[in-house]
Each structure stands twice: as C-alpha cells, then as structure tokens.
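Right, one structure below, let's go through it.
One protein chain is absent from this view; the other protein chains keep their places.
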Amino acid sequence: MRALDYLSPYLPVLILLLFAGVLCALIGAAATFLGPKRITAIKETAFECGSPSIGDSHSRHSVKFYLVALLFVVFDVESVFIYPWGSLLRDFQAEGLGWFAYVEMLSFMATLALGLVYVWRKGALEWNP
Amino acid sequence: MNFNPGDLYGVLPALLLAAGALVLLTSEVFLRPVEPDRRYQAWVAAAFAFAGLWASLAQLGDPAQPLFAGAAVSDGFAHIVAAVVCAALFLSCIVAFSYLESLRATRGEFYALALFSASGMCLLAQATDLVVIFISLEVMSLAVYALCAYLRRGKRPAEAAFKYFILGSFASAIFLYGAAFAFGASGSTRLADLAATVRSGSATTLVYASAALLAAGFAFKVAAVPFHMWVPDVYDGAPAPVTGFMAAGVKAAAFATLVRILVSGYGEGGRWRGLIVALAYLTMLVGNLLAVPQRSVKRMLAYSSIAHAGYLLVAVAAMGTSAPRADAAGALLFYLASYGATVIGAFAVVAIIERKLALSGLGDDLSSWAGLSEKHPALAAAMSLFMISLAGVPPTAGFMAKLTVFRSAIEADLVPLAIFGVITSVAGLYYYLRVVVYVYMVPEAKADAVQGGRLLSAGLAIAGCALIVLWMGVLPGSFAALAQSGAAVFGR
Amino acid sequence: MEVSWLHLIPLLPLAGAAVCGLLGKWLPKAWLYAIALVTVLLSFCIGLTGFLRLPEEVPIFHEVAFNWFSAGSLHVDMGFLFDRLSGALTLVVTGVGFLIHVYSVGYMDEDPGYWRYFAYLNLFIAAMLTLVLGDNLVAMFVGWEGVGLCSYLLIGFWYTDEEKAYAGRKAFVVNRIGDVGFLIGIFVLFNATGSVSFAQLGVAPLTLATASIAALCLFIGAIGKSAQLPLYVWLPDAMAGPTPVSALIHAATMVTAGVYMVARMSHLYTSAPGVLALVALVGALTALWAALIGTAQNDIKRVLAYSTVSQLGFMFIGVGVGAFFAGTMHLVTHAFFKACLFLGSGAVIHGLAGEQDLRRMGGLRKYMPQTAWTFAVATVAISGIFPISGFFSKDEILAQALHTKAYDFLTLGPGGPHLTSLGTILYLVGSFTALITSFYMWRCYFLAFEGEYRGPEGVHPHESPGIMTSPLWILAALSVLSLVIGLPEPWVRGSFLEHLNWEHFTGRLFSPPRGGPPAGFSPWPGYLVALAIGWAGFGLAWLLYAPARAASGDDRFAALFPRLRNAFANKFWVDEFYDWLVVRPLWSFARGLWRIFDATIIDGLFINGSAQLVAWVAALARRFQNGDVQRYAAVTALGVLALVYAFLLRSSP
Partner (left out) sequence: MVDFFHAHQAQHYLVLAALLFALGAAGVVLRRNAIIVLMSIELMLNAVNLTFLAFARFPLVANSPMQGGFSQGHAAVFFVIATAAAEAAVGLAIIIAVFRSRTSVNVDEFDSLKL
C-alpha cells in the first residue's frame, strides 16, 4: 500500500501520457482510414525539389568525424572546471589562497595543454579523411 | 579552505606514476623522430614503477594522517597496496617488454597507459571520499580498458576491451548512483561523515541502498559472483602481460577500496557482513567449479581469479566482526601480495606461450603446453610453482596466504566459511595440477616448441616472481610483519 | 639438544632435485646419477651419524631453522625434530630411498625422461623427510602435500596423452578428501590449544570432544594417505607408475605417513579413546578386506598393492590398540620386505619385457635365481613365518591387540555394554587376515617363480643386471636382520640387543593409552598360533597352486616331493574340495567385493560421477558464459537488484 501511496501523485502524469498516446494513435489511424489513397507512379517519384537518390541512404561517416568530435568534447568538457574557478577566484583571494588557486589552475591547464600537444603531434588533428 | 603542500607528499606514489606517464607520452611524440627505437620506454616505465615502489615503502613508517581535508588518507594500508601495485607494474613492464618486442608492437602509449592505471590504483587505495574514489576508479579503469585493446591483432583483444568497457562502465554508474544516495543520506561524500551518519542511528533506507550499490560496484571490480561474468572473456582476450597486471593490480586496489568503503563507511552497523559472507560462499563455489572444465589456461586462470576473489572476500567478511580487524586486514594484504606475485608470474609464462599463438590468432589450449618441460625445464618448473601456489600447496606463498586468511576467519567466528574455503581450495588443486601434468607430459610427436629469443627479460620477471612466491612461502615472516604493520590502522 | 645441522637432511635431496630438474637435460648421465644418488646418501649418512649420537637422557635433536611465520596469535617456527622415531624413519626413507635410486639407475636407464624421474624421486625424498622431521603439524602438512604431489607426478610419469594422465585421477580425488580432513584437524587443534607444534600439543590438555574431533579429522587425512577403507582404492591404481616408485612411495614410505602421524600424535589419540578404537577397527577391516581381494588378483603389482593396503591395516591395528611402538615397528620392517617384493616384481617385469600377469609367468626361479631367492625371503617375512622380521612385528601387533586395555572403559553409548572384547575381536580378525596374507603371498610366489614357464613366446626371461639385484639382496638381508628390533624384551634383557629392542627403544616417546599398556603376558601362545597360521597359509597355497600348476608339471612335482604327494594321494579330491569350499566362494566373493566397491561405487559414483559433474558444470557455464556482453550485463543487474534487496531486507528491523 505504501508504494501505491508513494506513487499516487504520478497518476496525473500517467493519465496525461496515456491520453497523449491514445490521441496520437487516433489521429494516425484516422488519417490512414479516412484519407483517400490513390497512388500513381508520378506520385511515388521525387517531386519538384529533389532528384532520385543514388546509393545507400545510410552512408557511413569517416572515423575522422568521431575523432575530432571526441577530442572537441573532451577538451570542451574539461573547460567546465574553469567557470566555477573563475567565479570563486575573488573568494580565494580574500582567504589568502589566491596564489594557490592560480597555480592549481595553471597546472590543470598545463596538463590539458600537454594532452593537446600530444594529440597534435600524433597527427590526430590533420584532416585527410 | 586550507591547503597543505605537504599533502602532496602523501600521494607521492600516484604523482610519480602520473608524471612518468606524462613523460612517456611526451617522449613518444617528441623523441620519435630522433630515436625511432622505442625500447627505452619500457625501462623508463620500470624506473618510475620502481620509484613508486620505493616511495610507498619509504612512507610505510609515517603515521596515518588525512590528506586534502579528508578526501584521502595516507596510512600503512594504502602504502602496502600501493607497494603491491607498483611491484606488479614493475614486473609487468619487464614482461611486456619482451612480449611486445617479439610481436613488434612496442609503442609508448602502452607503458603510459599502464602507469596511468597504476596511478589510479594507488589513489584508489588512499581515497576516502566517494567522488575521489570514483575519479581514481575511472583513471584506473579507462587506462585498463585501453590496454586490453592495445594489441590490434585479430578480433579478440578489441572485443575483450569492449566487453570490459561496457560492463565496467555499467558497474561504475551503479557505484556512482550509490555515491549519490550516500550523499543524499549524509549530506557529504566523505566516508567519515557517512560513518557518523550510520553511527548516529539515523540511518535510513537510503543509507542501506547506497551501501548495496557501492558494494555492487566494487564487487564487480573484484570479480565477485554474480558480478564476475566479464572476467573470463576479458582475461582471455587481453594480452597476457596486461591480464597479469589486471589480475594483480586491479584486484589489489579494488579490494582495498571495498574494505575502506565497508569498514570506514559502514563499519559500525556491521550489517554488510552477512552479505559479504554470502558473496564469498558463492564466489568460491562458482569460481572453482567453473575453472574445472576450462581447456584454455588463460580462461582457467580467469576463473581461478574469481575463486581467489572469494578467498579474499573471506578476509573482508572477517573484518566485519568485533574480532581484531587488523588480523584480517593483514591477512588480506598478505593474500593480495602473494596472489599478485603468483599471478603475474603465471601470466608471464602464458605470455611466452601466447606470443606464438597471438600471431596466428588462436586461443591457447592445454595441448599447446604439452612437453614444455622438455624444451624449457626452468619455465616448466616456474609454471608448476605458480600453479601449486595458486592451489595453496605448501611451501608456497599461496599456502601461507590461505592459511592466514582462514585463520582470521576462524578467529572471527566464521568457521563454516573457513571450512568451505578449505574444501574448495583443495578441490581447486584438480585444475591447477592439470596444467602441471601437461607441462610435464611427454610430448606427442608434433610437440610445437616455443621458440626462444628475447626470453631474457620475461625470464627475469618470472624468476623474480618465483623467488617471491617461494620466499613468501618459506620465510613469510618479514612479509607478514609488513602486512600487519599496514593493517594496524584498522585497530584492534 | 639444539643442533644446527638437521635442515641439511631434507635440504640435500632438495638441492639434488633442483639440479636434476633444471639442468638434468644437459648434464651427462653419469653426473646426474651421481648427484641424485650422492645427495640421498649424504642425507643418510647425516641421519645415521645423528642417530648414533642421540643423547641417552633426552634422545632428541631439535633445530629451529627459522621463524616461519607469525600471523596474529599464530607463531610457527620451521623446526626439525629428530628423535628415535623420526630418526629411524629418516634412516628408512634415505636408506631404502638410496637403494631404490641405485635400482632405478638400472631400471630407468633407457627411458628418455630419466632426468625428470630422478628429479621427482629426489624431490619426493626431500618432501618425505620434511614430513618425518617437521616439528609441528604445519611443517608435517608441507611434507604431506609435497609427497602427494610427487606421487601424482610419478604415477603420471609415463603419460603421453590426456587419457593416461587421468589414470592418476582416482589417486588425486581420494587424496584431496583426506587433505581436507587433515587441514581442518590442524585448525581445530590450533583453535583449541593455540599451537601447532608437537612439543606443545604433546602436553596440551584437551577436552574429550575437541580431541575426538581433531583426532577424527586428522585420521581422515591418514585414511586418504595410507589407503584405508573406504579411501584405499587409489593405491592399486597408482601401480601405473614405474615399479621402483611403487616400491618407494606406494609401499615403503609415503603410504605409511598416516601411521607415523597417528603415532606422532599419540597424546591426542590417547585423549580420544573412541577415535583410537575407530582407528583399530578401520585398520582391521581394511586388513581383512584388502587381503581377501588380494587373493583374486592376477597382476603381480596389484597383488602387492593390495597386500600393502592390508599391511597398513595391521599397522593401524597396532597404533589403534594404543601399542604405538608395535605399529611403528611393523612400519619399519614392512618397509624393508615390501620394498624388496616390489623391486623383485620390477625385476620380473623387466626380465619378461613388461609382462605383469601372474598366469603368464612361472618357473622364473630357473632364469632369475637371485630375484627368486630374495623374493622368497621377503615372502617369508610378510607371511609371518618364524624367524624373519615380519613374524615378530606382526605378532607383536596381534598380541598387543589381544591383551590391550585401551578400551576397557569404553562403552557403546551411555550406559551401554563395555567394549572389553574389542581387542579379542581385533585379534581374531587380524589372525585370520594373517592366514590369508600368507596364502596369497605364497600363491604369488609359486605362480611367478615355480613350475613351468608359461610366459609369452619369444621372450627370454633373464636376470637383471647387478645394479638392480644388489639392492634386492641388501633389502632381503635387512628384512632378515630387522628381526632384532622385534625380539621380545625378556629374550634380550641384559644383552646389547636390549637397546635395539623397539619397545624399549621408543619407550618414552609415546603416551600410554588410558587403560595403561598391557603387562605381564607371555608371548608364547601368540607365537605358536602365529607360527601355525604362517605355515597354514603356506600349506594352503601349496595345495592349491603347487600341484595344480600344469598337467605336464605333475611329474616334476612328484619327483621333487614324493612324500608330500603321497600324503595327499587324494589331491584331486582335495583340490576340488578346496575349490568348492574355499576357492570358488573366496574367488567370487573377492571378485564381488572388488566389483561392487571399487568398480561400481568408487569408479562409477565417485570418479565418473565427478567427471559427469564437470561435464554438467561445463554445459551450464556454456549457457551463461555465451560471449554475449548483454547477458553479462543482465546478470550483473540482477545481482545488483538482489544485493540491494538483501541490504534493505536486513536494514528493516
């Protein structure tokens, strides 16, 4: 019973979800059954602003895309630490820890930079897919 | 907010290892054009590992003290684990040298990754804050995942790494969820604050849910049943020197953290003991049982690693009572050290066998071990020694380790568990000795010999492991004293 | 007395093993033999010197080699204890071991793996010496496991494929059961007394319950190692190894470790009189059981193997009735004559190009007289015919059993009847077994060495080289000479032989059983009965096997022994009578025992059962460990759920 009590606040959400789901199904069904269906060869072709597609529509991306995207994500996300540091720097200074905070961030940045240099020298940034 | 630069000294081994990794990465990209021969990297890595070993042993006598406002701690327990990790790294570097050389696969990243993961292991043993534990865990794990996939030959290494990665990340997420619960329940991520919450009696359901999730996360890392499924596939697919390092290092660090979380975080409640006992029963049974039908030595060693996790869990369970915890902790440390030395040696021998098989993309089979004694009597003798040590037969390290663990279990009133352990360990002889039989079997006509060459460094490591195994078995006094001094932090 | 040279005794063979094992492949053969032999011989010499110099007042040499380990409250020193018992056994192990080394030089010379063989053999001797000389239970366990390991390796010496490698499986499974018992026994004793050293265990006060549990667990170990009921079945199968190995390990030394352990722990066993009675009972049953089976075996080595099991049963009767000296005395004499028998059988097998079937031997005395004579001497010894050693040592056991007071106060359950007659029952069973023993050993001798040659065509039986026969002679001589330690004390009182008398010699080593030792009985009735029994067995074998050998051998038989033939003019009737009354039932009974127990229960249930269990586990594992990472993840997730559920369940009060 306790579990039910605990979950009862979510009943409206559940009802809403059900309602939305049923509504979607209803509309889709209505369109399928009620709409007129007269398919001709002309209607199946690409229309006005398109040309017939060539080859597999699921073409594969080069691994290079992943590589660059990943490198971006990693370095981008590491920079997330800089924002709180920046906003708190004055507080640190007030406590007499300004230099400590500065050196701390410097070593962090240096390590990141080392990573960047490594990636660079490894040739991961050179774009020749 | 305060910061004591001396705290950095407390994490010196981890710092040394991380610095070594950075040095290697830098040299890999800058020295490469100048010095195309990259063999020096193994020796640089070994030197840093040795420095880490030296640092952790040098700190052994220092009094225990919290670091970084309680986020980590510098105590004997952590130093011993760090020493085991560094020694494992040192030996693994030497083994990997000849292995990679003969496969022509030496690249700087290998040793850098190994150093990074060892750095994570050392931190893991010291961490007393759930977030720090998580970060160290990831530093260790990510590097090890990459090491598994390092050998880009055939499907097996990459696939092993993939499985390890998926399951390991899954377990990390579960651990982290537990950490979030613990934070919610106590308002802090420090283990000490968690302990205070447990002690105050205001522990809620949330606390116990967090205990379960945290324990599950590390039960995965130590390969306790039913979180063991990854072990055979990963051990099988990864390059043998990596497997040896994983078996020794990851296990040591993960067990150290499991103990920290349970004893330092949830110790007073003591409710976890029964569950660890249950895990220990299950792990010893399943590990030993499933090792029996294995025909691949690597897979057999993987299941044996599960079984050994079971014996180590016995020691952890023994720490869950009011009986002297230090005894059980000492037994745990001794077991970790002895298992590490044995398993690195065993995988070093496997590495020598595997080099040939790796080129043809085959898994190893017992039949490829037949007649090893004819070609390489010393190698065969060493392998036999490691096998009987794993089986816990005197006079080897394995026997001493099991003896101390079971004894601590008996002192903690876990007599049925100890007896079950004795029975399963004796049953384990069956599959260990099968390897010995094959090694000494008269080979059939087409005995494919392991070719020599570049055996020297691996041979040195194997000899070192064998020496340690024998030394710990015949004269365990000094090792046991070290373990006891390290375990003293857990008090009487 | 504290000394510093004891460690050399096991260390020398160990060093020999290391050299042979690691370098043997490249060493010249002669060097290898020299190293293997000389290290054992040196050990023997050190042992002998020590033995002769044992101080009179406190005849103990002790050495603490090093502080082995201390974990918590457990402090164990790796120490060696050389007293009259372990000293004598050291001499037996190194002495017989050396002879078997010598013999092996001849026997294994053509085998390509000779260097491995000698490495194992030396390793075995080192382990056995550790077992014998260790001054605490853990050290003994080190040796205990070591000899088991070497035995396993040596049984499997000739393996070329996995099928054969699994021949040793039975030995393995069975011995592990015993080892578990032994280890648990050590833990129980340590838990109760806080010590594992013999010196402290020998005086530690133990409650009846603790002592009984510990003694029982240790005895399970002894049952496994010394091949007693119901764990004896591995020993006959262990005969797959080279014959000298059977002689050393499976007859003279390793299998007697259980007896040695019980004698060494005499204080514990006398504190647990119920277990002591069980020891004697198991011994008696095993002795009878194995002897019965032995009558129906045709493989010469299997006959000897069952006889070993049976003789070990005798030793357990000895220690089980509290006469530890009698059991250990038989241990020593048995080592000599059984090693001689095994080596003799090895010479036969060697001379017949591998033939082991008694039915295809016969008349070998003509071709290999030295082997035949020494085999005969040893057969006289084992069948207990006056005046060779076996007679005295076996009779001492039986006499002690008859007169024992160890069970006088034992009752069957609270208030039940006293077990005063147990000793008599043991005596009767033992005497009957002695009769059968004499019978089947003579049968073996007759079939192998007397009568016509029935062996394979084209094989020319030949005597072995001198390097193999000389150990036979020495062992035969020892079988005879060792009678001096068994001469009854009244006979030798006052003469120099008194010091050699085993009972006198080991006088203060063993704790007396609770009822006290039997005293003041005359040995004569026992001797007369034993004498009669020994000859009766011989006669029986003669009747059945001497005349019935071969139809064409009849004339020769008549010419040789006309008087005997006349005495049994009706021999066919006798034959048939015996055949109908004794042999047939005995044969079928023995076969039946073998079939029911060995073949069905042990092989079927235990050995094949464990194989099936393995297969089942493998199938099960394959279902789960199918390589699908998502199944692993699912199992992990279920494990997490179970763990969370369990934690929450425990947390809710």
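Annotations for the structure displayed:
In this document, chain identifiers A, B and C correspond to the written order of the chains, with residue numbering beginning at 1 in each.
Going forward, a contact is a pair of C-beta atoms (placed from the backbone, for glycine too) under 8 Å apart; a residue touches a chain by one contact, two chains touch by 3 or more.
Owing to the predicted nature of the structure, the values given are computational and were not obtained by experimental measurement.
The chain that is not displayed touches the following shown chains in the complete assembly: A, B, C.
Although one chain is not drawn, the whole complex shows that of B:127, B:146 or B:223 it is B:146 that touches it. Of B:100, B:185 or B:336, it is B:185 that touches the chain left out of the display.
Counting the whole complex, the residues of subunit A in touch with the unshown chain are 5, 8-12, 63, 66, 70-71, 73-74, 76-78, 80-81, 84.
Take subunit C: the residues that touch the chain left off the picture are 618, 621-622, 625-630, 633-634, 637.
By the touch rule set out above, subunit B reaches the unshown chain at residues 1, 69, 131, 134-135, 138, 142, 145-146, 149, 152, 154-156, 158-163, 165-166, 169-170, 172-174, 176-177, 179-181, 183-190, 193, 196-197, 206, 232-233, 236-237, 290, 293-294, 299.
The criterion applied here is as follows: only the chains that are shown with their structure count from here on.
Put simply, the C-alpha centre of subunit A and that of subunit B have 36 angstrom between them. Taking each chain's centre as the average of its CA atoms, subunit B and subunit C sit 43 Å apart.
Centroids built from CA atoms put subunit C at 76 Å from subunit A. Residues 92, 95, 97, 100, 111, 114, 117-118, 121-122 of subunit A are the ones that touch subunit B when the two sit in their complex. The touching residues of subunit B, when paired with subunit C in their complex, are 162-163, 166-167, 170-171, 174, 203, 205, 207-209, 211-213, 215-216, 219-220, 226-227, 229-230, 232-233, 271-272, 274-275, 278, 289-290, 292-293, 324, 327, 330-331, 334, 366, 373-374, 377-378, 381, 388, 393-395, 399-400, 403-404, 406-408, 410-411, 418-419, 422-423, 426-427, 429-430, 433-434, 436-438, 440-444, 474-477, 480-481, 484.
By the touch criterion given at the top, residues 21-25, 66-74, 78, 112-113, 116, 138, 141-142, 145-146, 149, 152-153, 156, 158-162, 165, 168, 172-173, 176, 179-180, 183-184, 187, 190-191, 614-615, 617-618, 621, 624-625, 627, 629, 631-633, 635-640, 642-644, 646-648, 650-652 of subunit C touch subunit B in their complex.
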